[in-house]
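Handing you this structure, nothing more for now.
A single protein chain has been removed from this complex, and every other one stays in its place.
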Amino acid sequence: MSELMLNPWIRALFWGLVMITGVMTVTAWSTWFERKFAGRMQSRMGPTLVGPLGLLQPIADACKLLQKEDLVPDSADRALFNLAPVLTVGFAMGVAAVVPFTPTMLAADLDVGVLWLLALSGLMVFPTWMGSWASNNKYSLIAAMRAVAQGISYEVPMVLAIMVPVIMTGTLSLSDMVADQQKNGWLIYRLPLTGLIAFVIFFLASLAEANRIPFDIPEAESELVAGPTTEYTGMKFGLFYMAEYIHTLLSSAICAAVFFGGWDGPIAPGLHWMLLKSVILFVFLTWVRWSFLRLRSDQLMNLCWKYAVPATLALIPVTAFYTVYAAGKGGV
Amino acid sequence: MMERLFFGAVATVLIFSALMAVGTRNLVRAVLWLGLTLATTSMFYIMLHAPFLATLQLILYTGGVLSLMLFGVMLTRRSTEQHGVEVHNESNGQRRALPIVAVAVGLIVTAVGRTDLSTATPAAVSPETREIGQRILGTHLLAFEVLSVLLLAAMVGAIVIARRKDASLEGKDDPRDRAAALPGSRLSSERET
Amino acid sequence: MGLESYVLIAGFLFCVGLYGILTRRNAIGVLVSVELLVNAANINLAAFAHFGRGLDGQVFVLFTTALTVAEVVVGLALVILLFRRRKDILLDLANGLKG
Partner (left out) sequence: MTLVTWALLALFVPLGVAAFIGLVVPLRRTGRPAALISVAGALVSLASAGMVLAGGSAALKPGVHATVGWLTAGTATAVGVHLDGTSAWMLLVVTLVATCVQIYSLGYLHDEPPPALGRYFTYQSLFLFAMNTLVLAPNLLQAFLGWELVGLVSYLLIGFYFRKPSAAKAAVKAFWVTKFADLGFLIGLVTLYAQTGGFEWTAVTPAATFVTLMLFFAVMGKSAQFPLHIWLPDAMEGPTPVSALLHAATMVAAGVFLIVRAEPLFEQAALTRDVMAYVGAFTALFAACVAVVQSDIKKVLAYSTCSQLGYMVAALGAGDTFAGYFHLSTHAFFKALLFLGAGSLIHAVHSNELKDMGGLFRKMPFSGTVFVVGALALAGVPPLAGFFSKDLILEAMHHHGLHVPLAALAIAAFLTAFYMTRTVMLALFGTPSHAAEHAHEPGIDMKLPLAVLALLAVGAGFLGGPLAGLTGHDYAFHFTPVGGAGTAIGLVGIGMGYFMFGPAQGGAAIKRGFAPVGAFIRYGLMDRLATVAYGIMLAVGAIIAWIDRYVIDGLMNWSGWILLVLGRRLRALQTGNVQDYVYAVALAVVVFGAWGILR
């Protein structure tokens, strides 16, 4: 077994399968968790009927979605319409490839893991756009404009924010980043405030890229019906829904790895720590989701261009200065 | 053998998507086919031991440039689409373009055939990403700085070009526009001539 | 795979782009074709960097990438201006400089 795992292809395949299954399963039950959590926040019960504590609810949901009729609007661009949900899950899962759960448990230990991450988050815009354009529906089209504007805007602070960890650890590989944190302390506190601000902005930007509340302006069901997914039914809608959850979960995992030391922690094995940190962040996200109102389009853009981008631009020289002089690292 | 097959597959996708990008009449699809071409190119970069370029290609071209183009398509929708049907995207001038392109292909094949490119062997170790950074901020620093000035100029230029409001088309809420719309002013006399 | 296969593919891609530039009526279509040209050049640069054991080729791909972004930005701004003035973006109709 161990000899077999040395072959990078086999290794990638194995962990890829593990990741996909794992992520799918976790995603399914994260919807259950979210509904329970939201229920408690609003003095409700959440799902209770299917299985003990409603634990089988996700399976029931999946069955329901599969049974529904698959509609394609007459004037839709059929090929793009069908391609979009597949791509959206594909891109979301692609991120999983570089998430380092433990030193050995990661599908692809890319040299340029960070860039891969950014690339796929950037690409996430396309399926959303494609689906809404192909629907040939007014609401969807407005949603498409919003999605693209939001996507390319938040790409900027996201890239700039993650430059802070990159400069501090001097690597583009996510696993090296975690290893560095194990040695020199977590990035969230290594440079006071800077790491924290970078984390907050990165986190916000990944929320915006995933179109989560409070950044779900393209979806905005109260004004745009359901945005990109207006015309989607059944499992195709389910795929969009799933992609959002996968994206959110993986964002939490990545933030845990990049800013909170990943698998670093005492006593318990690394994987436990990594999962614990990810789950805490995910709970935090759920909490945010059920506490905040949706932003307006212009507020969203203001937040990005007037606050997040200047802040990250200021962080980069500060970090560079710290890295070169105070920590005595880097330098030419 | 595996490598050959893989290369062949990637090259086929690349060329096919490129042909579709210039050939399809549907502008949106053309842009999306271009996206496929660019994504496939990043596969080439991986085969050429340039993973940094590959991911950057995805971020910048596929993520950035393409989104911009889609924006362009959406903003000019009235031109590209009527009653939900794409129009006006047909090609013209094939009769004169085809020969020149055919000659160009022939020339390239001939030129490559006359070289000794096939004897070149690839580097055994792939270079580190770090080295690229050092190159940019070392040997090519001047080019890098000039490039930053260029990007700034492009940014300013794009804003200036796209921002200027045509008083005859847009609402005249800016006083300068109102002034420009007055008879005899320079801007208004330039307009529609 | 040898260097010549990359160069040939890139050359062919370039010709496809050239064909697009010459035949597309729509300004955005022309921009798409220009992307193909630049992409072809980039493949060549990366290939020569790999086979020539240098890094400068890769560095220059980065530079051309940035250049292309600038070009697309300005190009699209022009397209939008054209659209505002003429209500269409068809290049063969935009011949105001006709002698």
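To keep things simple, chains are lettered A, B and C as they appear, and every chain counts its residues starting from 1.
Just so we're on the same page, contacts are C-beta pairs under 8 Å (C-beta built on N, C-alpha and C of every residue); 3 or more make two chains touch, one makes a residue touch a chain.
Source: prediction; values computed, not measured.
Enquirer: Would you mind spotting which of C:L3, C:L18 or C:V32 touches the chain that isn't drawn?
Expert: Answer from the full complex: C:L18 touches the omitted chain.
Enquirer: Touch as defined at the start, partner being the missing chain; which of B:I15, B:A104 or B:A123 qualifies?
Expert: Missing-chain contact among the listed residues: B:A104.
Enquirer: Contacts of subunit C with the missing chain: which residues?
Expert: 18, 21-23, 30, 91-92, 94-99
Enquirer: In the full complex, which bits of subunit B touch the chain not displayed? Write them out.
Expert: 93, 96-97, 100, 103-104, 107, 110-111, 114, 137-142
What we mean here is this: only the chains that are shown with their structure count from here on.
Enquirer: Just the number, please: Cα centre separation of subunit B and subunit C in whole Å.
Expert: Each chain reduced to its C-alpha mean, subunit B and subunit C end up 5 Å apart.
Enquirer: Express in whole angstrom the distance between the two chain centres, defined as the mean CA positions of subunit A and subunit B.
Expert: Once rounded, the distance between the two centres reads 28 Å.
Enquirer: In whole angstrom, how far does the Cα centroid of subunit A sit from the Cα centroid of subunit C?
Expert: Measuring from centre to centre gives 33 Å for this pair.
Enquirer: Specify, in ascending order, the residues of subunit B that touch 2 or more different other chains.
Expert: Subunit B, residues with two or more chain partners: 52, 56, 64, 68, 71.
Enquirer: Going by the touch rule set out above, which residues of subunit A reach two or more other chains?
Expert: Residues of subunit A touching two or more partner chains: there are none.
Enquirer: For subunit A, which residues count as touching subunit B in their complex?
Expert: Residues of subunit A touching subunit B: 75, 77, 80, 110-112, 115-116, 118-120, 122-123, 125-126, 129-130, 133, 136, 141, 144-145, 148-149, 151-152, 155, 159, 172, 332.
Enquirer: What part of subunit B is in contact with subunit C in the complex they form?
Expert: 3-4, 7, 11, 14-15, 18-19, 21-22, 27, 30-31, 34, 37-38, 41, 44-45, 47-50, 52-53, 56-57, 60-61, 64-65, 68-69, 71-73, 75-76, 78-80, 88-94, 96-98, 100-101, 104-105, 108-109, 112, 115, 117-118, 120-123, 127, 131-132, 135-136, 139-140, 143-144, 147, 150-151, 153-155, 157-159, 161-162, 164, 166, 169
Enquirer: What residues of subunit C sit close enough to touch subunit B in their complex?
Expert: 1-9, 11-20, 22-26, 28-29, 31-33, 35-36, 39, 42-43, 46-47, 49-53, 55-56, 58-59, 61-63, 65-74, 76-81, 83-85, 87-90, 92
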